[in-house]
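Every protein chain of the complex appears in place save one, which is left out.
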Amino acid sequence: MLQSILISIPHGILLGGAYGAIALGLSVIFGVTRIVNFAHGSLLMVSVFAYYGLYELWGIDPYMGIVIVAPIMFMVGYVILTVLIKPLIIRERASVVEPTSVMLITIGLWYALDNLFMMIFGSNYRTLDTKASQTNIVLGDATFVTQLSRVIAFVASFVLAGLLWFITNKTELGKRIRAVSQNRDAAALCGVDVYKTYGIAFGLGAAAVSIAAACLSQFYFVQPQIGSTFGTKSFLIVVLGGLGSIPGALLGGFIFGLIESVGAQFITTTSASMLSFLLFIIVLVVRPKGLMGKL
Amino acid sequence: MKKRNLVKIICTIITVVMVASLFSACGGSKAPAESSSASSNQSAGESKEATSAQAGQSANSGGEVKIGFVWPLTGGSATIGQQHNDGALMAIEEINANGGIKSMGGAKIVPVVADSETKPDVGANQVERLATKEGVCMIIGAYNSAVTFPCAEAAQRNQIPFISQGGVKNEITERGYDWVFRVNNKATYDVEEMLKGIDLICEENNVEMKTYALIYESTDWGSDNAKTWKKFADERGWKCVLDEPVTVGQSDMSSQILKIKNANPDVINVSFYTPEMIVFANGLIANRVNPPLGVWSVGGGEQDPAFFKAVEPKAYEYHFVQEDWDVSGPLNHKWIAELAEKVKAEKGYELNSFFAQGWTAAYVAYEALEAAGSTDKAKIKEALRNLDIQNSEDCRVILSGYPRIKFDENGQNTYSTGTIVQYQNGVPVGLSPIQNRAPGAKAIVPIPDDFDTRAANVKKK
Partner (left out) sequence: MKSKTAGDFLQNKLFLIVGAVLLLVAPLPFGTYEQNILIMVLFYAYAAIAWNLVCGFVGVLSLGHAVFVGLGAYISTLLLIHANLSPWIGMFIGAAITCMCGVLVGYPCFRLKGPYFALTTIALGEIVRIWVLNNEYFFGIDIKGSMGLLLPQTGFQPLAFEFANKTTYYYIMACFVVIGLIVSYRIKTTKLGYYLTAIKSDPDAAESLGIPLARYKLIAMAISTFMIAFAGTFYAQYYRYVGPDRIFGGDLSVQIALIALIGGQGTVFGPLFGAILLVPISELLSEYFGGKVPGLHLFIYGVIMMFVVFFMPNGIHDYVMRFLKWLERGFWKMLGKGNKKPETANL
């Protein structure tokens, strides 16, 4: 029993890494623009399909495919913000209340994207058979087994986090992003083009999730409905980890991965799932900043 | 001034759209289903008539008979619903090509398909629509038990024959609804078969069964299977060493597999649909978990061709699966082999139980219409009650492999069985019941530890 608990820890951490990678994009978007993007899971799903397409049609390995897909998703994100969301923010900036219509339009986008792909691709489950997905890493006499793709996802989460951290903290663009996330109006007064920066932040978030998608596509499957689970989970992670905090997103991911993995040794999976949601609510109510949030 | 006019126009348009949508949904517009214009001009007045005196209404004229289908085409059971639909539509195509309903002068069957979205109230609304507005003479559906309950109730109330296809909950045919019939297995039959299968295999191979682990998705289908299994297993004195419900959408089952490893059961009973099955099967083989008496799957994911495409053959090698159709069909019946080719060519997936069940349900409906000779719903109900179809070499009705189709006084087809197969060298070998066993077939137990070499020569589907 003890052995299983010990073994479930690295499983949980690997899983958490993947969750963190997916949530990073949301953290950037949420942290900078305060937009609750319900279509986050859909962007993940679209990226996964993109990699599937590249692989099936031209044999391009998803990790290579990042070079193609990430910039495209960046532009998609930028366009979504500029075309769909910006007008709503401008319209609502007069009121003191939170922009609920932005949230709502992302819900509409989520419905539309998920069902569009359902229409085009049908509901069958497909997988990518790349080397990374087929290779298993085995320790001991099958004591600990996992797919290579999961380990890569774990490493990628750190790389991605590092990249995002670098962009937001060490570049000019990063300064603008941080300024806008701290105080939109003050930043505007300083001459920052707020909406362009929002657009870039949204684009970065979409690009980040597309990189995570490259990893996910190799240990999960390709199907129009996969976005929803990860989308919701990403919110839980981002809130737990702390808004606007990149390391927080990773930390949140690890915590949820561990709850699901180690927790499942003691209680049923379904109870672990409820526990995740409960933890989320408690954190929000008691410490809305999250574990590492700065805002 | 211009802006004011524009606003006025917008206001008018919106209100008009609002009211129009209400009235057109309620009014007499006809749905452009795959039907011709023949009979569908159900105006409000006519449909009122239709609902007050159900028996004796003729749904159409001019050589066409409408049958309604309610499947989960979107939502959680989308793949399965779509495959059922494919089977039903292909069967109807064949029936029409062979001359339609001969007792009605060669009338063609026109299918009217509705999407239940895997939601009970949506399904029930669709049944209402099919029964009244579309004027179908019978309805087939709805796969998910939860959706089937209110659908059956709506059909009963509208006094229209309802053939339940796919729902396994016992109550569907135990509520005293005389308009409801069920072609497939009840949940208890399914589980009984598996356990009898285990008994049979243990007996033949001189092995003893003592412990089992249950792993299932936490939906009504999964939980129901697990509960029923437990009930019957306890009667045999078997011990449950693990009872693990899993949330749908789980991307990693290492934790659960660790638990199973610890519990060390003789048998693992699995109730998963495709996504979870893929993750689980891959995880089992990677972690080298080998219960001596095998992995017994209640179907679901392991009946979906997409599962077999998505994993390596060694992931499902030696698995016992309760198939809801006669898997050795293509081997034993020429017409099934031909059909399998056709399905592969046209639909791109292998003939499987979901397709087969859709096909069989549509054919049963056709048989009832032939016997009734009219679209009178009461006559169709009588025809269903008296239906007795024996399976034979050329019987195209029963793709699902049952020996016979005959409904008891509750509307349940008591001859519905599944087949327990074991995947040997990538091929499903029918083992139980005995009549579905190909000559010379034997179970491979205890399951060998050949993790690295099993199914090595089998090509991935």
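Chains: A and B, in written order; residue numbering restarts at 1 for each.
Operating definition for what follows: a residue touches a chain if its C-beta (ideal position, glycine included) is under 8 Å from a C-beta of that chain, and two chains touch if they have at least 3 such contacts.
On a predicted model such as this, the values are computed, not experimentally measured, just so you know.
Novice: For the full complex, can you list every visible chain touched by the one that's not shown?
Specialist: Per the contact definition above, the missing chain touches A, B.
Novice: Among the options A:109, A:167, A:211 or A:246, which residue touches the chain absent from this view?
Specialist: Checking each option in A:109, A:167, A:211 or A:246, the one touching the absent chain turns out to be A:109.
Novice: Tell me which of A:2, A:57 or A:285 is the one touching the absent chain.
Specialist: Residue touching the absent chain, from the options given: A:285.
Novice: By the contact criterion defined above, which parts of subunit B meet the unshown chain? Give residue numbers in ascending order.
Specialist: 7-8, 10-12, 14-15, 17-19, 21-22, 24-27, 31-33, 44-45, 47-51, 69, 73-74, 78, 81-82, 112-115, 117, 119-122, 124-126, 128-129, 131-133, 146, 149-150, 153, 158, 169, 171, 175-176, 218-220, 222-224, 245, 247
Novice: Could I get the residues of subunit A that touch the absent chain, sorted low to high?
Specialist: Residues touching the hidden chain, for subunit A, are 34, 36, 84, 87-88, 91-92, 95-101, 103-105, 107-113, 115-116, 118-119, 122-123, 224, 232, 235-236, 239, 268, 270-271, 273-274, 277-278, 280-281, 284-285, 288.
By our rule, only the chains that are shown with their structure count from here on.
Novice: Taking each chain's centre as the mean position of its Cα atoms, how many Å separate subunit A from subunit B?
Specialist: So the centroids are 36 Å from each other.
Novice: If we count contacts the way the header does, which residues on subunit A are in touch with subunit B in the complex?
Specialist: 1, 4, 7-8, 11-12, 14-15, 18, 115, 118, 122-127, 129, 134, 136, 138, 141-142, 145-147, 150, 219-221, 223, 225, 228-229, 260-262, 264-265, 268-270, 273
Novice: Can you list the subunit B residues touching subunit A in their complex?
Specialist: 74, 76, 78-79, 82, 218, 244-247, 249-252, 254-256, 258-259, 261-262, 274-275, 278-279, 286-288, 304, 306-307, 309-312, 349, 460
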